[in-house]
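Then we have chain A:
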Amino acid sequence: MYHNEHCEGFQCEQQQLEAALAQSGNELGALDRLMAWFRQRSLFVLAYGTGCGAIEMRPLMTSRFDAERFGIIGAATPRQADVLVISGYLAIKTLKRVIRSYEQMQAPKYVIGLGSCTINGGMYWDSYNTIKQLDHYIPVDMYVNGCMPRPEALIEGFVALQQRIAAGTPSGFERYRANIDWYKANQRRVLGDNMPPDYTYDWYHAGGVA
Partner candidate 1 sequence: MAHYIIDAFAMIGMSYIMGFLFYGFYRQFNARVQRRWGPSVFQNFFDNMKFLFKTETIIHGPMFFFGPMIIFAGAVTTVLFVPYLKDSNWLQGFSHSGNLILIIYLLVVGPLGNALAVGSSGNPFGVMGVTRGLTRLMGLEVPFLLGLALVMVQHETASVHAIMAAQTDFAHWNLMTNPIAFIVMILPFMASQHASPFDVVGAPVEVYAGPRVEFSGRLLGVLMTQNMMMTVAKLVLIADLFLGGATTIWALIAKTFALFLLTAAVSTSFPRLRTEQTVDFFWKIPLGLGVIGVIATVWFPWS
Partner candidate 2 sequence: MTLHFTPVWFIAVPLLLAFLAPLWVRWRLLMPVLFSAQVALFALALSWIPAVRIAPILETIVIAPPLGIHLHLDAIALLLVALFSFAGAIITAFIWLDNGAAHLRERPAFILILLLIAGSNGMVLTGDIFNLYVFIEIVGVSAYALAAIRRDKTALEAGLKYLIVGSVAAIFILFAIVLLYLQTGQLNIAALAQAFSNMPAQMQLLIGLLMLIGLGIKAELFPFNFWVPDIYRGSDPEITALYSGVLVKAFLFVLFHLTFILLADPTVARNWLMALGAITMIVAELVALRQNDLRRMLAYSSLGQVGLITLALAFASEATTAGALFHMINHTFIKVLLFLLAALMLRQYASLKLTDVHGLSRTMPLAAGLFVLGALAVLGLPPLSGFISKLWILKGFSDVQTFWPVALILTAALIEAGYYFRWIRAFYAAPTDAASMAKMEGEKVLNYAPLLVIAGVLIVLGVAPFLLEDWLQQAAQALLGREALLNAVLGVQP
Partner candidate 3 sequence: MLEVLELFDRPAVLHSIYLIGSLILFFIGLYGLLAKRHLLKIFVSIEIMELAVYLILIAIATTPGETAPILSDGLTAFTGMSDPIPQALTLTAIVIGVAVTALGTSMAIQYHRLTGKVSVGEMTELKD
């Protein structure tokens, strides 16, 4: 795949991926499609370096794999970010921060879980202080499995997410909003009294959603 006639290396990869992206999103209205297209072309990532996956984020963002060509670029604060990347195992202590950061992001917002640890606990399946299934606590839009996944896999995951966005699939945030009580119950189960304050989400209940 890296030695075609009309392209070479990353160019091929990019062309293939972009071709895939272009096919999705046919069922939306014109404006929605436009918006979805803009959204998928520009993903600001809040890379939450929770575990060893953080190592893999660096090559992804820098010259070797250059995620910027897909419009994927780091964001400094959750306010500006579209995608929250949970890179690996998530300690309970960190979970509180993750939840708060997630709730502070502005919709539409997406979550990518890296590695097996976010799926089932991975090698930390019996650890006392990590969570096993990330999806119980915040809605995950895309898993990239592996331990750890290579940057190529990450790119695949991001592109898959972009395809979903372009296709107009609602973000996991809708799920979070719909099932807020369940999520909060799950969170409370592991965090106990040490929950993040409720003012970052309680307006969901108050009907503040347009």
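Methods note: contacts are C-beta pairs under 8 Å (C-beta built on N, C-alpha and C of every residue); 3 or more make two chains touch, one makes a residue touch a chain; residues count from 1.
On how the list was made: all candidates are chains of the complex that A comes from, given by their letters.
Since the structure is predicted, the reported quantities are computational estimates derived from the model, not experimental observations.
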In-complex contact of chain A, chosen from 1, 2 or 3: 1
In the complex, chain A residues that touch candidate 1: 10-11, 14, 35, 38-39, 41-42, 44, 62-63, 66, 68-71, 73-77, 79-80, 82, 104-108, 210
